[in-house]
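Missing here is one protein chain; the remaining ones are kept as they sit in the complex.
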Amino acid sequence: MAGKIRASIIGGSGYTGGELLRLLLMHPQVEVRSVSSEKSKGTPVTKVHPNLRSMTSLEFVEAAKIDSDVDVLFLCTPHGASVKLVEQYLQRGMKIVDLSADFRLHNSAEYPVWYGHPHPRPELLSKFVYGMPELHREEIRKAQYVASPGCLATSAILALAPVVAAGLVDTEHIVVDSKIGSSAGGASGDASTHHPERAGTVRAYKPTGHRHTGEIEQELSGLIGGRRVVVSLSPHAIELVRGIFSTAHCFLVKSGLKDVDMWKTYRSFYKDSPFIRLVKEKEGIHRYPEPKLVMGTNFCDIGFELDAHAPRLVVMSAIDNLVKGSGGQAIQSMNLMFGLDEKTGLWFPGMHPV
Amino acid sequence: MAGKIRASIIGGSGYTGGELLRLLLMHPQVEVRSVSSEKSKGTPVTKVHPNLRSMTSLEFVEAAKIDSDVDVLFLCTPHGASVKLVEQYLQRGMKIVDLSADFRLHNSAEYPVWYGHPHPRPELLSKFVYGMPELHREEIRKAQYVASPGCLATSAILALAPVVAAGLVDTEHIVVDSKIGSSAGGASGDASTHHPERAGTVRAYKPTGHRHTGEIEQELSGLIGGRRVVVSLSPHAIELVRGIFSTAHCFLVKSGLKDVDMWKTYRSFYKDSPFIRLVKEKEGIHRYPEPKLVMGTNFCDIGFELDAHAPRLVVMSAIDNLVKGSGGQAIQSMNLMFGLDEKTGLWFPGMHPV
Amino acid sequence: MAGKIRASIIGGSGYTGGELLRLLLMHPQVEVRSVSSEKSKGTPVTKVHPNLRSMTSLEFVEAAKIDSDVDVLFLCTPHGASVKLVEQYLQRGMKIVDLSADFRLHNSAEYPVWYGHPHPRPELLSKFVYGMPELHREEIRKAQYVASPGCLATSAILALAPVVAAGLVDTEHIVVDSKIGSSAGGASGDASTHHPERAGTVRAYKPTGHRHTGEIEQELSGLIGGRRVVVSLSPHAIELVRGIFSTAHCFLVKSGLKDVDMWKTYRSFYKDSPFIRLVKEKEGIHRYPEPKLVMGTNFCDIGFELDAHAPRLVVMSAIDNLVKGSGGQAIQSMNLMFGLDEKTGLWFPGMHPV
Partner (left out) sequence: MAGKIRASIIGGSGYTGGELLRLLLMHPQVEVRSVSSEKSKGTPVTKVHPNLRSMTSLEFVEAAKIDSDVDVLFLCTPHGASVKLVEQYLQRGMKIVDLSADFRLHNSAEYPVWYGHPHPRPELLSKFVYGMPELHREEIRKAQYVASPGCLATSAILALAPVVAAGLVDTEHIVVDSKIGSSAGGASGDASTHHPERAGTVRAYKPTGHRHTGEIEQELSGLIGGRRVVVSLSPHAIELVRGIFSTAHCFLVKSGLKDVDMWKTYRSFYKDSPFIRLVKEKEGIHRYPEPKLVMGTNFCDIGFELDAHAPRLVVMSAIDNLVKGSGGQAIQSMNLMFGLDEKTGLWFPGMHPV
């Protein structure tokens, strides 16, 4: 790049937009030009994102007034809103990273299944690359438009991709039991997020039929030539603000697999993926992934355990839903789209303890 | 009963013993005669269980000095210790409720599998009834000796028993993903329970090979004439002190099942079981079981969801690991053993919010 | 009493009403006749208070339709609403316990100071006794109408009353720094109680000017013949659902005070008060009061420490804001009003651990 990447964000007052902004402000190759919010226009972004006090003097503008003379536009708008907004920007030449679900599914027939309505612009779906660098690095490098993955989907796909691709597991009986923090529900509260009700709970959230199932099955199926993959996804809201821990329970189709086989499968699959850390210790207290240890970071930690008692493999993954599950992964794609090292602006550790 | 039931507790300084004591002290038909603790002998029980201040003036005695002229003896000793202690009491005529795992498995061959060593007194196993009233009410009524179930086992068995008994689910592919509080690990801490490390974590604990698998499979198998049942149990330590939430992911062997079928199956199975509450609301924020809502109580709340997308049934259960999962269930058995209503001393609600 | 005390609750859908209901349902001498809620009328109370599932089949009615042929009426209505409602019941002969602030302050001139508006019916104030049995036991026994204290006020007054009454502390420099749980804010959430914002925070809430200051000063002043007492109250919202911990920092007017003097002062003042537990251990981990240990109970635990470095006394108190700070204390008053032992229906311990 000659100069810095000029970026604007549409929909910057939510948790996704705020986290994207935090990361872009620290990115050495990015200049944030404007951030929009309809309800907060005219107010400093620090009123909504108080963590950014002293870090920026930006004020929210309405979407219609963002600086669109930019190299990249991030859409942090709600599902259904991105598809309406995007049209006006498609002819401008800028790159676009959409963090909503509007362009994640390639097959428009899947939208009614998971989102309850037909896709309003199915012809646009093929223009977007699914923005998961670990699976689509080369396509993202060449992409003009990227649809950044959902947070639960990210944790599930990254846990499962290597073993599905290797044909090791029964693809009809995959269970993904996820544990998620409250920030995944967004910045607008309701009765279920009132602290006395939400604190310390374990609450099944969509034990069946969660929307992210669609993108998980699409991506896993894509690894095996489009063959059918059925994923049973059940998220649980637990006492946590940031983080997702997904436990993928798989039944093996091969017998006699050893830990060393699993290590090879995962290491090989992720050999070029700096943000994947394999975590499987024989001793100590941090033997498997933990969301705490990736909080604030773009890492996805993955561990596994073979069951000696049954032909089962348990794979565990931990991410920060707002970073690798959202804003961080979007920047990781942006880095690739602009020819940068994908780690740029994202290469920092989490905290311990936290 | 002519007078009150005289009871003593061996091993009363742990969380299990403390909770049993809390409940026995409030039980209208019980008189607690003595409580033992080797390490705390001579000190008031309130030093160890400060919640009982003003409630009792009992002091711990050493086990050798407990008042054993009692009607019932509770053993809250560690696994492996109960079997050694119990012998001296077997000829005394008292009833015994053992809260350890030493007498839960009927088949002595299972002890090496799950506990890593042969059972030292296999001939005693047949003398003990597995103390889960919802499955063995009549046997418990007649029992002299009861082996009270494990906490994770309780949550898993109660979730699954009706559908396994009804032959609805594929018994080779049952996944139980449990979320547990820190009190389940007992009163003695280690590096993994140090607050900065344990707080706010999601940490897989024995993702394969957990000991309670043995009793879960035994009990479920017992419901279908001893046919094989394979349970894949994976507990996760989460931010919670008290409580277990188990998510049982089952694959259905029948198609076309409706909610109404499931309701009938569960209602019928538990029609005489006051501590089972079926929780499945169509609206509101408390649609499924939550450990918070049973905290401090002997209830096991159970909910379910059929998956429209896959032949899957998700069953959810919530208990307080120290009450229904331990001391409360032991008293529920005791009530039956002495001809009392099983609700006696246990019929009170939890708190909301908490 | 010949039969049971017949009771109705107006305003039963909030946390205060729900907790009062939980306790009344378990009370051996009370029969709950009706519970009102305008917004939830016609629905089972268990929809709103899911902890009470299996415990009651009551449905909410509108206030206008409550069964008012009762012995006691509890008002759990918001501040400002009780004073409007109460009129119609004053001539009916029933006893009334109001849990709002509407009748707590004796001097009507204090209402504009703390509540921002003149009291609409100042002539009624003298009819109500301030319902803190530890200070006004005999008056409550004879009372027809009781104004039950605020939660923060309860924790502060009970901590300070003995030393203020004994003339030990500088009444111009009393600081009460309180730590409170989210349930104290009630069942209706707003942006500040959205879990991602409220969880894990320490947030000053009204660091100056909190309304409860008025009743604290009234009650402490009443102990010393109406002489002026100035209390600087600063509550902090912390990660906690139930519970208040108040730290009262006092400066001593006498020198040479020893622990034994303090013990005598507190023991003497509270010798007839079963719900006050003095907690001051020389060793172990539970040396001072902790809200956890009184959760769900009517206890107020009090501890203290003399500062060897400065003429300062630190007094600490812990209560459950919804029990001793609200519904439990109201029942304690009710017990006295009906000639019962004040412990009736309230004499049970908390949990450990929790």
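Residue numbering begins at 1 within each chain, and the chains themselves are lettered A, B and C in the order written.
Definition applied: a contact is a pair of C-beta atoms (placed from the backbone, for glycine too) under 8 Å apart; a residue touches a chain by one contact, two chains touch by 3 or more.
None of these values were measured; they are calculated from a predicted model.
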Shown chains touched by the chain that is not drawn here: A, B, C
Touch criterion as defined above, residue of C:K179, C:H212, C:R277 or C:K324 at the omitted chain: C:K179
Identified contact with the non-displayed chain, of C:G131, C:P149 or C:G303: C:G303
Absent chain, residues of subunit A that touch it: 15, 18-19, 22, 25-26, 47, 49-55, 182-183, 187, 200, 241-242, 274, 277, 279, 281, 284, 286, 293, 295-296, 299, 301, 322, 348-354
Hidden partner chain, residues of subunit B it touches: 15, 181-183, 185, 187-191, 193-196, 198-200, 239, 241
Interface residues of subunit C (partner: the chain not displayed): 173, 175, 177, 179, 191-192, 196-197, 200-204, 207-209, 213, 230, 232, 234, 236, 238-240, 243, 245, 247, 249, 251, 284-285, 287-288, 290-292, 303, 305-310, 312, 314, 316, 318, 353-354
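Going forward, only the chains that are shown with their structure count from here on.
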Centre-of-Cα separation between subunit C and subunit A, whole angstrom: 46
Where subunit A and subunit B are represented by their mean Cα positions, the distance between them in whole Å: 39
Centre distance in Å when subunit B and subunit C are each reduced to the mean of their C-alpha atoms: 36
Residues of subunit C touching at least two other chains: 15, 182-183, 187, 200, 241
